[in-house]
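Sharing a structure, written as structure tokens. Questions coming.
Just one protein chain is left out here, and the rest sit where they should.
Chains here go by letter, A and B, matching the order in which they are written, and residues are numbered from 1 within each.
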Amino acid sequence: MSALLSVQNVTKRFRGLLAVDNVSLDVAEGEIFAVIGPNGAGKTTLFNVIAGVYRPDQGQVAFAGHRLDGKTPDQVCRAGVGRTFQIVRPFPALSVEDNVVVGALLRHRGLRDAREWAHKILRRLDLFDKRHQPASELTLPDRKRLEVARAIATEPKLLLLDEVMAGLRPTETDRMVAALRRLNQEHGVTILLIEHVMRAVMALASRVMVLHHGAAIAQGRPDEVVRDPAVVQSYLGAEAVG
Amino acid sequence: MPAEIYLNVAVSGILTGLVYGLMALGLSVIFGVIRIVNFAHGEMMTIGMYIAIAIFSAFKLDPLVMMVPIAAVLFVFGYALQASLINPFINRPEHSQFILLVAVALVMVNGLLILFGPDAKNVQTTYAFDSFLIGPLIVDATKVYAGGAAVLVSAALFAFFRFSHLGQAIRACADNYVGALVVGLDVRRLYALTFGIGAACVGAAGAMLVLIIDVTPALGPAYTLLAFIIVITGGLGSMPGALLGGILIGFTEAMAGLLFSPSAKSMFAFGLLVLVLLFRPQGIMGKRAI
Partner (left out) sequence: MIGQMFEGVPARALACGALLLAALLAAPYVVNDYLLTVLIIILYYAYTGQAWNIMMGFAGQLSLGHALYVGLGAYTAAAFYVHFGISPWIGILAAIPIAIAGGAIIGFLAFRFRVGGVYFAILTIAFAEFARVGFDHFNWVGGSSGFFLPVANYAVSDLWNLRGKPMMFYYLILAMTVLAFVICRLLLTSRIGYFWLAIREDEEAARAIGIDTFRYKMYAVILSAGMTSLAGIFFAFFYNNLFPEQVFHISRSIELILAPIIGGVGTLFGPILGAFLLTGLSETMHAILYGFGIDIPGVKQVFYGLCLLFVVIVLPHGVWPWVARVLGIKERRS
């Protein structure tokens, strides 16, 4: 199994607070990998280390055989890693279409090309009919999908999704799950997701890692992990498999 | 040049710097609480200066005596400005707020120009040419009075924010906007009060500065910039930082005026600003936030 993304012993501190503590993970090409854990467990920090927002204090991140740590976010993206933000940040004054076109322009230099590609993505994520609306007027579920669409438009080999299901109703979650699965199966996009919605994790992920206080406390197949005593105690607890 | 000259110039620069510090304190308070950069700050100060001049020429009342009423007028003015114009802009983008205040400043400068004309005006107090002799030092009496008044007003302001309920409420509001809303503080009124306080500071500073320099309407933008420089140097939002920055700039200007040419002194102030922006953007006393 060749790892597309390899995180090795990454540690990140903020003024003494240990946000990510010696975490390692490998994501294979074509895989869907989930990182779960309670709030404040360091999931988003780990993401930001991979995405180039933070430089790790220790450890390495490699992507397709190249070092990623030390690169800037835009370099990471150009290397083939797309990301979404936990708190969605579409370009508010731009139309839905233009939001995706900007992303598409990264690899399609001509505007016509980029727009064609953007349209394909918009159709896939059910946003085509709303393409002329300003992004600021979208509902939260639509904005979440737009966030994913924009990231996909950069044609990533690896997609980092930060809680794209949060705040969605169950039907919308299912729609998103279906879209992501298609993306994974038909286009071979590898996905690393942070998720609270266990229903989505169980449906999508082939492997799961559980973070707690910045450290990985379990890793494995979803059905194994949710039965792991340490995980149940520290995280899932009473809310169990929601 | 004998060493006493340097010392004299340094002391006089520091005394002027105290007044600058008070002016910048007003800007810093406004920014620290409302997160608005008051681009009309120097203009508000010139308004204070012209009020002082008008009162002096009409009733021969000393600007330092009239400092409190002048500050009160500016307070009302600042309160009204925040309550009517700026509050609706709290959630607008930064450049939008900036432009609003640029517009206010433009009206102020040129309103003063229409009212008072372009010529420089000043007050001639009875002690205008007095000076104190302290050992080898010769210090202008006006600067001593002005600097002393600036220290007094600053101390009062520190006390207000530390000990009074209202001051504490305003600080709470600055630390945590949402929290302040949650516990039921009337944030908009506190903002208006804050802007009023900032305006009062700069008004008082104007009443002091009018003893030291001549005033023209065009002074407004120059002092707005100076206040920015001071506040950014000292640390935006830090009250001690504003005072310290004021002293530093007052000193720098005085020394630059002595060693080079008086017209080059603003260049030194700007040079300091650029260095601070690049190498210590949080300012000397500020916490790293940007």
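The working rule: a contact is a pair of C-beta atoms (placed from the backbone, for glycine too) under 8 Å apart; a residue touches a chain by one contact, two chains touch by 3 or more.
Model, not experiment: these values are computed from the prediction.
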{"item": "Of B:90, B:106, B:141 or B:258, the one touching the omitted chain in the full complex", "value": "B:106"}
{"item": "Identified contact with the non-displayed chain, of A:4, A:20, A:34 or A:51", "value": "A:51"}
{"item": "Of A:102, A:166, A:215 or A:232, the residue in touch with the unshown chain", "value": "A:102"}
{"item": "Interface residues of subunit B (partner: the chain not displayed)", "value": "37, 85, 88, 92, 94-96, 98-100, 102-107, 109-114, 118, 217, 221, 225, 228-229, 232, 261, 263-264, 266-267, 270-271, 273-274, 277-279, 281, 290"}
{"item": "Residues in subunit A touching the chain absent from view", "value": "51, 72-74, 77-78, 82-83, 85, 89-95, 98, 101-103, 105-106, 109, 111, 114, 150-151, 153-154"}
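The definition used in the following text is that only the chains that are shown with their structure count from here on.
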{"item": "CA centroid of subunit A to CA centroid of subunit B, Å", "value": "49"}
